[in-house]
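Every protein chain except one is present and positioned as in the full complex.
Note that the chains are named A, B, C and D in the order they appear, and that numbering of residues resets to 1 at the start of each chain.
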Amino acid sequence: MDYVSPGDVVENMIRAGQAKAKLSPKDLIVRGAMAGVFLGYATTLAFTASIQTQMPIIGAILFPVGFVMVILLGLELVTGNFALIPAALLDKKARMSEMLANWFWVLAGHLGGSLLYAWLFVVATTSFGHTAESPMIEQLIKVAESKTLAYKSLGVDGLLTAFIKAILCNWMVALGAIMAMTSKSTFGKIAAMWIPILIFFGQGFEHAVVNMFVIPAGMMAGAQVSLSDWWLWNQIPVLLGNLASGVLMAGLALYYTYKVKGTFASEPHVTSTELKIKNG
Amino acid sequence: MDYVSPGDVVENMIRAGQAKAKLSPKDLIVRGAMAGVFLGYATTLAFTASIQTQMPIIGAILFPVGFVMVILLGLELVTGNFALIPAALLDKKARMSEMLANWFWVLAGHLGGSLLYAWLFVVATTSFGHTAESPMIEQLIKVAESKTLAYKSLGVDGLLTAFIKAILCNWMVALGAIMAMTSKSTFGKIAAMWIPILIFFGQGFEHAVVNMFVIPAGMMAGAQVSLSDWWLWNQIPVLLGNLASGVLMAGLALYYTYKVKGTFASEPHVTSTELKIKNG
Amino acid sequence: MDYVSPGDVVENMIRAGQAKAKLSPKDLIVRGAMAGVFLGYATTLAFTASIQTQMPIIGAILFPVGFVMVILLGLELVTGNFALIPAALLDKKARMSEMLANWFWVLAGHLGGSLLYAWLFVVATTSFGHTAESPMIEQLIKVAESKTLAYKSLGVDGLLTAFIKAILCNWMVALGAIMAMTSKSTFGKIAAMWIPILIFFGQGFEHAVVNMFVIPAGMMAGAQVSLSDWWLWNQIPVLLGNLASGVLMAGLALYYTYKVKGTFASEPHVTSTELKIKNG
Amino acid sequence: MDYVSPGDVVENMIRAGQAKAKLSPKDLIVRGAMAGVFLGYATTLAFTASIQTQMPIIGAILFPVGFVMVILLGLELVTGNFALIPAALLDKKARMSEMLANWFWVLAGHLGGSLLYAWLFVVATTSFGHTAESPMIEQLIKVAESKTLAYKSLGVDGLLTAFIKAILCNWMVALGAIMAMTSKSTFGKIAAMWIPILIFFGQGFEHAVVNMFVIPAGMMAGAQVSLSDWWLWNQIPVLLGNLASGVLMAGLALYYTYKVKGTFASEPHVTSTELKIKNG
Partner (left out) sequence: MDYVSPGDVVENMIRAGQAKAKLSPKDLIVRGAMAGVFLGYATTLAFTASIQTQMPIIGAILFPVGFVMVILLGLELVTGNFALIPAALLDKKARMSEMLANWFWVLAGHLGGSLLYAWLFVVATTSFGHTAESPMIEQLIKVAESKTLAYKSLGVDGLLTAFIKAILCNWMVALGAIMAMTSKSTFGKIAAMWIPILIFFGQGFEHAVVNMFVIPAGMMAGAQVSLSDWWLWNQIPVLLGNLASGVLMAGLALYYTYKVKGTFASEPHVTSTELKIKNG
């Protein structure tokens, strides 16, 4: 049957981390860009649902659609990789330099894809600026400002709040990537990964990749947010918070309690392609 | 288990593109016509739900029913074929002339099926003209006008807006056809393909095949839209936008990052019938 | 995996049509009666949901429950048989006389079952006439009158409207019976067949078997509809419309495009019992 | 695949009936008591949902949770047994005395479990009588009175109404136990059995086991219903109605049309334990 027990999930985390660490910058950028775009699509769908129903929880119930596309199509998501590659590193299946290269190129892809989708979406929504006001435009502006200026107004406490909301976020998002491994069936994966993504988005925690779309989209739509507001008061503390919980609370916690010594190290060397197939 | 990893999905895209490129005009027209009809049914169901709930997102959640019928019954959808056949072409499994013939005959089928359903639906809804006013009639008229006259009023910016909304649309719809290949199980396919279709319809992006039903249906119901309004300000720019994202952002992007050199070329020649079964 | 490709679906349609053509009148009546009852249950459930939520689409989302019971328990539904047995006939697996006998006895069963459920339901809802008014009673009367007197008031246009609504109905219902064959898994079948049934009921198209319950139930509840109103202005044109689309647009269209010559004719003769098991 | 065709479902009904007929009073009481408790839980959950949403259909959509627990855990439900054991009896796999003993002990278990849950629930809801008024208390009182005094006020017509509502109920509940056998997969079973249970509860038909909880719970909460009101005007006619439709319309109807002569009788004798596993 399709259920995968926790011990095997941890082995799969290591293999997935290993395979991801070996990917070329070309693949990392393309897959990271697509992931950025899909999370952008999911965010605007969720905003549409929230605006129409006046209940953001309905938007949150729909938001995981983008994450599901990312995982089922095997794309790269840096916040998931924060949990997977360190597990491979601990198991001596990946090197520190490979891990940092993965994170760098995937982030570059996310930024490019997110900005592309932000431009396309804002242009389509405003008809190239002819429609300056609409509930969606207001929503984009409001969210971009609340995710930056609101923290700025609180100073260090704002930075720390963003950091903690980012910890709370990626404990779940990284587990989303891991929960997808608890099943070998497509719908099993969909259902299992839907859960933590719904949890994080429903409560407004801070996700670095979503923010790479939503803050610049708000800026394009007219939010009074500067480039430094965006990065200093949101993107940087949020990336650090996502990193902290992804590595420690999701990846290493499961590795620590479920990794059985020596069961994997003894297997023959497999190529990155084989791994890609196995880790699907 | 039923999950299909991305590398195998790309192989399946190539095989499906190959099989579709070999189909006769007869099959392309019949299957294209049925697909046009089913998307028409889905559109009127979604409008019904939107009218009753006053929340278009509920209509969008139901809309994928038509797409699911198209894919599960193996019918032809030109916007999906925009992604599948170019992948086969790149892999030397289909010829340019076959691809263009497929698109032409399938579009002809879509147009015929859409107009047939539009006529049947408008006649049934108005009781052969006896009931001239109803929320559904108003909805058809409003949508037909906003999808043509609204763009016309903006001139070139309107054309570009339609083009970009069509890019945003078919990035998702083409991925709908591809996501269906991430599972070998019927419900896995249904769930996976539901996602991108919900995303595009929920946000009002422009889909050429849906528009082949909804604009003429609106015209039959009384919208002040001329034949040239329909084609110049919607159908042509939308087809081009659907084509652009289907080919480049869905088909070639996945081919580029997941196609493993030479793994498929070496297989023995298979007939179109075998392909049809394999690609199910 | 459980997905069944279109070519195999058409083979299964032929086998199912063949098996159904061989059933005895006894089985056709019993299975037709149960099917009539179950669609009656589904109709009153949908009405209950519509009344409480004031959104008929919620009722439509629930309505397929009855159809699912009919198909999973292998019962007979004449509107599905309109598509299945002609396919067997074309393939020389059934005779015209067997087909007509099947339709006759199944219709007799539907009528009996529908009248039985109508009587039980009206008696229970009115407490043997003690409760003459309730939202459900009003709904039954309103629907029965709108499905007969409204057409009558339009004369020939009314007949044609009923006929076209019946075409639009059974294009979907017959595909419901066929979509159930796209999966060999119980839940796959449920999900696949739910779709076209939701589409037809949500839009108020005309289904002969549902009407065999809802019009006489309305008459028992007090609708001013005569026996000839029922049959002349609804049951007969609706049966003809259901027949037209079931045979041509669902059954023969799929047969025409997916039937591979000679693949089935060469198989050894199988008994009706074996067919029953295979076609499940 | 997990779908079970109707002919095999009928064989499974016979085997399940045979196994149930052989169970000891001890097992029948324990399993019947748990089933009574779980239906009580489901009833109060449904009431909670109805009270909060003011739409009883939402409660009905949730109500099958209790039935699913009963069936998946293999517990005993007398209304399901009304269909299963007579099928075994007809097939000479069970004796009349075993059947009556099963029904008696299971009913005893239901009564015990229902009264226990009623006491626990009323005590918890009222904080041992400190909170005498709440929407839930009012709901329990209202339902208990409408299920007894309302029938009493109509005399014989009330008795007959209760009897017919009980026929309408158990046609569905007994089919719930049978629909669960249309799949060998856990979720397939859940989805298939959910359907008829939703149908019956959504329309307020009368189920003897639910009433064993809801009427005494209402009495404990303050309903002006006497012990004889409960049994004479509800429990006895409802049990008879449930019996009639369970035996005739669910069990024997399917047996009559799907049982293939002699296919099962020739199998070697199997023990009750093997049956328990096979019939899961």
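Everything that follows uses one rule, which is that a contact is a pair of C-beta atoms (placed from the backbone, for glycine too) under 8 Å apart; a residue touches a chain by one contact, two chains touch by 3 or more.
On a predicted model such as this, the values are computed, not experimentally measured, just so you know.
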* Structure fact -> Among the displayed chains, the hidden one touches A, D
* **Among A:Ala21, A:Val78, A:Ala144 or A:Ile199, the residue in touch with the chain that has been omitted** => A:Ile199
* To do: Return the single residue from A:Pro56, A:Pro216 or A:Pro237 that touches the missing chain.
  => A:Pro56
* To do: Would you mind spotting which of D:Ala21, D:Val65 or D:Leu111 touches the chain that isn't drawn?
  => D:Val65
* subunit A, residues in touch with the chain not shown (by the definition above) -> 1-9, 55-57, 154, 157-158, 160-161, 164-165, 167-168, 171-172, 175, 178-179, 182-183, 185, 187-189, 191-192, 195-196, 198-199, 202-203, 205, 253-254, 256-258, 260
* When the complex is taken as a whole, what residues of subunit D touch the one chain not shown? -> 2, 26-27, 30-31, 34, 37, 41-42, 44-45, 48-49, 52-53, 58, 62, 65-66, 68-69, 72-74, 120-121, 123-124, 127-128, 130, 183-187, 189-190, 273, 276-277, 279-280
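Criterion: only the chains that are shown with their structure count from here on.
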* To do: For the sequence-identical pair subunit A and subunit D, determine the rotation angle of the Cα superposition and round it to the nearest 5 degrees.
  => 145
* Structure fact -> subunit B to subunit D, mean C-alpha position gap in Å, rounds to 47
* Asked: Just how far, in Å, is the C-alpha centre of subunit D from the one of subunit C?
  -> 29
* Structure fact -> Where subunit A touches two or more other chains simultaneously, the residues are none
* With chains as vertices and touches as edges, which is it: line, ring, star, complete or other? => line
